[in-house]
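Heads up, one of the protein chains got dropped from this complex, but the rest are sitting where they should.
Labels run A, B and C following the written order; every chain starts at residue 1.
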């Protein structure tokens, strides 16, 4: 539909009358606010938006968005959303999910959705805990986590959601943080603009059951030391005074001090469009190396046909060849014979 | 137990009286034979072997192995096997599964088993088809596959099992081929020797529903052109006359002709023990680049604590601190009061 | 039995008996093409106008090695000059292409029945593969049958000698030699098979020729040799006039849903994960892209049903197909469909269980799972098909109810219906039920759970409709508004509303009219694929001059039951409920109507034999 006929939306247009039931101080509020503002700018008629979620605090999200919304069952949002998208490819379908919903019970649907490149925008609220069920460790909780079900510390090694998504053939993978409103909005817009599956990990604080999980990244001063922003076409620079950078070193990366001979153009220049997922994967492992920062931003964004478009096209092609199906003919297909009165 | 008291096994000792019910010519026969010979050499008392499978032609495997065997339900073998391993870490537990069983319905259990590094040896028979259900495409089938459920061609992009496993934090990932008996046996031995989760993709031919799926790799002459063997500490050389090699090129790889200035020591020397999974991931993407060969062998093999050992240790530690639990005390724990007669 | 004696071309005088019906079974190795042979014979007798019923009997999913017992594949055809309802309890003619086939099938051959064996495949190691210690052609195993030992392989090769084919290809034609013999035996023309061969081997005319020659050779072999002293004539049956085709249950289901999609104007969405014996529905529907059918092979059964729920939410006719184990995996999502009140059709093609059980065998044991296999109170309408052709109509009825009442509907079929086939009278488009659909579009007064006063259905408001933005989910909802609500009385109200909506469907389905006597000594109540055997048994008893007053109610609707069922049950002294399970419908009838009904349970992975039902009825009435 012609966008000029579009009503001009404001954030308010995407708020509902439902009382928001997250704990005071929960990072989900910030995410909700960012999504509402971004939706107002997307130039999409409101009725085209669909928000689908599983179960979890994060999955209550659709109730607070004045769009079509479906709060489904635990872990299954990507599959439900796939059904919606295959029937109506023109809808703008978003998924709200959590680290448990998307990576624990929902892990399989998540990786298959990514592999198929279904045109869904997935917002994965990663608070490294099961919030709704009051604080058990999750597949993204750090090793040794003491939580409700692990009084002596958890023994599972966590997933890196970015690595997992890339290993599952994702075409768009990004990471942002609840409290970095501008960065979050930019990331959401990038996701909205991507044609296929967009998997966005949003680091979110659960101030009740896992407060400060992302402290090292969010605390004002620490921040610049522990985090590097990925910007397409820009060098990987970080540090309080942008004095450090990431440089190629054989097949690996190294942290270098800028200055005395090393300039920004010597650094790794981020290429989100690199067709080889090995590049984005390498970036996703950086934070596990000593003294390396945690990257945020768009790791990978490459073009690939959307599943729903391929399915629609296959149907069109067959119809183009055979003509629209004729039920009468279909029923009479194959060997038939007549029994006379 | 002291291995010198071990009976000396032969392949026969691992065969059962059950009539093998795979189609004549099925690649599964070759795999069965390789596993039986390898088991005879592993110096493990036969009763310590457990073979657990899901559902599929490949999952019939345990019936033909004279070890403990459990043919469970579709996709759940890794979870059942995890239960066995946590209770008896000393057992040698193997999983037989297929591309559908392990990557379609069983995808979530597979990635979580790998993330936890449960000490299971997973043999994934990849015939790029659902054999038992008579020929639907699978998550590893090539895009556009015409199969029972996709008469006009499939529209799903396949998983690369190696990439997916690495993205799921796997500590051991390898690939071999049903018909390369020696290579297969060596790979199985390497898997057996690994302490944590070992994920072995075995390219297998389903001569009934997907015959020749791996032709380009298995055909005598084509073979050397399309395949490169990964050997720890050895350069990546391939080609009919070992005239080609893989060399580092920035963060990427390139195919080079050996000779005129380029010697084997200039090539990428395989390091399966590289702690950074990005290295193995890069190798797993090679085959998708023009003119690159498909790697077989051990992509990644790194040490990490086994889940079952960590769990056993946590229990020992708690007992060491608190002493063995006393039921009488436990029942009386907390506020109690006595009601006198 | 009329008997004409005709001079045959060769001058031999043979009897030609006119009989009412016959059962013939082709049995051989998976590789011997028995399914094709069977279908060809089926087409021919169908075109001729006989009534018929067929049943293929494949080996378990995996192909066993050639010549072994698990490798045996069979195809049975029952054809007649009067109406028939089953593929037949036992066979008049058995074609056994190898020892394994003989061993597996001999038990079903009638005393003094005709047995055609391919003697060329009775070598030492053929016998060993079939685990036979002695050669049945030589010991006395086969006494009491009319044995025709034919060198099928040799004769076929001889017939094809001219064509210059390799022996492998020649031997592939021997099933057509056997087919030719059967055509001769039943005085049938080979024309339709000629046509089929020409069409099938358009690109390989040589093979078409070879198979024709083999078939002719088989025909003339009987003609020429003294082999058979009799041939049989089975006149056409008096079937309801109309256009007919042969159809299997799974194919009929697929057609039914395409028809439902066309009649409702809704795009058909199938989310499915392959499983025996349901996979063929997915295969069939995936061919109908020209009808806009969307088939999605999901990563598992949960994604299959939840994607279908998403499709229904988006305004499609959403459906999913599976069998027992897959059905078990869908139960949580079924609860969601009940809570959000969206139309959905779930087909469970039942197979032997528990767990993986007998994947290729039939059973009726998922009824209680269909009725109660969900957490909490989640009532769902359940409908069952009674014959392969009926699957078509059941698909339409399920879709009609789902859409009209905004409710998930479960369709029960089973392996026997799925693979079995029968002649099916092709309906005129105008005879198909209408399936009216109404999407709300007017935001004025729209509330997600404001129900239609008559059907209690909530409005179907699909994404993309301006002004209807709203939220639904699996948490309990406030009546009318649909907002999340935990109030005690509202919950009880919603639970009762969901139940009332399903109960109300009883007003929208026909009352039961017992076949046979409207009241009397015995009422047989049944459902699903037992229809054929029971009906045949009742006809047989009648024919045998049974004097008791017997009625038969075969239920299509298992939830809710037809409104007059309770009253009908009271009209008979006794009630018998035959089921291929341990008594599931029985239990529901007893609970609901407090009727002291008796069960007759067979749980062997195969249908009731007509004779078994007859015997049971006589026992009950004795």
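Remarks
Quick note on the criterion: contacts are C-beta pairs under 8 Å (C-beta built on N, C-alpha and C of every residue); 3 or more make two chains touch, one makes a residue touch a chain.
Because the structure is predicted, anything quoted here is derived from the model rather than measured.
Note on the chain not shown: across the whole complex it touches A, B, C.
Of the listed residues C:287, C:475 or C:515, the one in contact with the hidden chain in the full complex is C:475.
Among the residues C:66, C:147, C:163 or C:495, only C:495 touches the chain that is left out of the figure.
Screening C:355, C:481 or C:542 for touch with the missing chain picks out C:355.
Residues 19, 21-24, 55, 57, 60, 71, 73-75, 104-105, 107, 130-134, 136-137, 139, 148-152, 154, 208 of subunit A touch the missing chain (whole complex, contact as defined above). The missing chain lies against subunit C, touching residues 60, 323-325, 327-329, 331-332, 335-336, 338-340, 350, 352-361, 363, 365-366, 368-369, 371-378, 473-476, 486, 488-489, 491-492, 495, 498-499, 581-582, 587-588, 590-592, 594, 596, 602-606.
In the full complex, subunit B touches the hidden chain at residues 16, 18, 45-50, 52, 55, 62-63, 66-73, 76, 79-88, 90-91, 108-109, 112, 311, 314-315, 318-319, 322-325, 327-328, 330-341.
Just so we're on the same page, only the chains that are shown with their structure count from here on.
Set side by side, the interfaces B-C and A-C show unequal numbers of C-beta pairs in contact, with more at A-C. If you average the Cα atoms of subunit A and of subunit B, the two centres end up 29 Å apart. Each chain gets a centre from the mean of its Cα atoms; for subunit A and subunit C, those two points are 45 Å apart. Touching two or more other chains at once are residues 108, 112, 311, 314, 318 of subunit A. Counting partners per residue, subunit C has 289, 299-300 as the residues that reach two or more other chains.
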